[in-house]
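Heads up, the thing below is written out as structure tokens.
All protein chains of the complex are present and in place, except for one that has been dropped.
Labels A and B are assigned to the chains in the order they are written; within every chain, residues are numbered from 1.
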Amino acid sequence: MIVFKNVHKFFGPLHVLNDVSFRVEPGEVVVICGPSGSGKSTLLRCINRLERIDRGEITVDGTRVDDATRDIAKVRAEIGMVFQQFNLYPHLRVLENLILAPMKVRGLSRDQASGIARELLAKVGIPEKELSYPAQLSGGQQQRVAIARALAMQPKIMLFDEPTSALDPEMIREVLEVMVALAKEGMTMVVVTHEMGFARRVAHRVVFMDQGRIVEDAAPEQFFTQAKDPRAQVFLSKILSHI
Amino acid sequence: MTDLRSMVRSSRAKLLVWRIGCAIVLVLALRAVLGLDWSAVAPSWLFLLTGLGRSWLLAVVSIVAGGLAAAPLALARVYGPPGIRQAATALIECVRATPELMIVFWVYFTLPLVTGDQVTSWNAALGSLSVIAAVYLAEVFRAGLYSVPRGQSEASAATGLSGFATFLYVVLPQAVRNMVPALIAQLVGLFKTTSLVYAIGVMEFFRSITVTNNAVFAPYELYLVLALGYFVSCFAITRVVRWFDPKYQLLE
Partner (left out) sequence: MDWHILWQYRAALWDGLMTTVWISALAIVGSTVVGVVIGCLGSTPSFFLRRLTSVYTELLRNLPLLVKVFFFYFILSMPTIPAALLGLVLHQSAYIADVTGAGVRSVARGQLDAGLSLGHGYWQVFRYVILPQAVRIVIPPMTTQYVSVIKNSSIVALIAVQDLTYQTQEINVETFRGFEAATAATALYVVVALAVIGSMTLLQRRVLAR
């Protein structure tokens, strides 16, 4: 479903993605972790071309994403993204946040879009908040709305960029629960996170990145107990001591 | 092949295309400019340069004089007791709401009444430009004083410094450093405003251009000199400031 072939990206002199090749199959849940600056967020953002690559190929569902001439909006409509800072539209109510894209991009009527939106709000557990403004919600609620907003476009793939890193600890769980439910339904997910509990529960693979390279790519249990690369082992020892 | 893609997209490539485009435009402009008849204007170059110099002189002197007047105004507005603070604010806001040209005329009419004597247009120009400078500088000073975090004065008070010493040794130096770009911006703004005083007969840059035109009638060449004189002066100063402090946006 997602194929990276020998991808390179530079930020000036910084080699942010260094010969990255990896695949995600339909229905797979892949967790990407690594120290900061390792390129994991960049890798994620290249999938829907929020960042452009300098060398290599990225294919999503058969379409070349790195080709500048393609209509990227169509591809993006099939990929949902959830951000660390939620990025909800502050000037619109929750329901309006959800229905804007289905109406303007897919051409649904307000009623159709609202119906889908309400179902999703119920699914993420906050149907009563549809008329609230984002500023009136807690961080955990906002992020769940953000997930619902991405799901409103009925995407084939969901990308998560450190979705719980900006949350207070007591709210992390409610968001992870939604993500676990989504994974169990068979959604293809690529998640950049430090939440190893989540990885253990639902990830098919864990990918570890360091300085722009993929260093480990293994099933969760193998990753946690038998990581080959010393850098991965150092990282794990720092992360797992928190849990 | 993919290297080419990143090369083409790179900002360095675009910058090069932009610079080449600018160079082409400049060359074409230069050819057009040189094609004009400069023989009529050339002899007056010193006269025009003197006019430009006078405009700058007006601007610089007025900024200094205005600054001297602005300091007490700003201090009154920031530190003054309630009645004085409102009065200072009202004065500053009233003058700021008045068109500059009106201030020029107003000072030109009022000054003779005050001094009881004939006033040269140069002095009236200086007076009005100083008034204009004073109110804008009062705001710059106020912003500069506010730009020093409150924590600074609190910390120095905690070490036992008196209010006045705190102001002199802690707040003021930081405020001044923060104000420099804004002060330069005001100087440039005032320089542009000096063009107005031609209306009361001052032989600054603008008037020297119109006078020369009356003598030799070369409107296109002279207009070019006019525009270039102001543009190059302002542009050079703002570029120099930006070179010193790149992140500051000069919004005058």
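Everything below uses one rule, namely that a residue touches a chain if its C-beta (ideal position, glycine included) is under 8 Å from a C-beta of that chain, and two chains touch if they have at least 3 such contacts.
Here the structure is a predicted model, which is why all the values come from computation and not from measurement.
Per the touch definition above, the residue from B:I92, B:M179, B:L226 or B:V241 contacting the chain not shown is B:L226.
Residue-wise, the contact with the chain that is not shown comes from B:T110, picked out of B:T50, B:T110 or B:N123.
Against the chain not shown here, subunit B presents residues 11, 14, 18, 94, 97-102, 105-106, 108-110, 113, 192-193, 195-196, 198-199, 206, 219-220, 223, 226-227, 230-231, 234-235, 238, 249, 251. Although one chain is not drawn, its touching partners on subunit A can still be listed: residues 48, 50, 73-74, 76-81, 83, 85, 87-91, 100-101, 104-106, 133, 146, 149-150, 153, 159.
Keep in mind that, in the parts below, only the chains that are shown with their structure count from here on.
In this assembly, the C-alpha centroid of subunit A lies 51 Å from the C-alpha centroid of subunit B.
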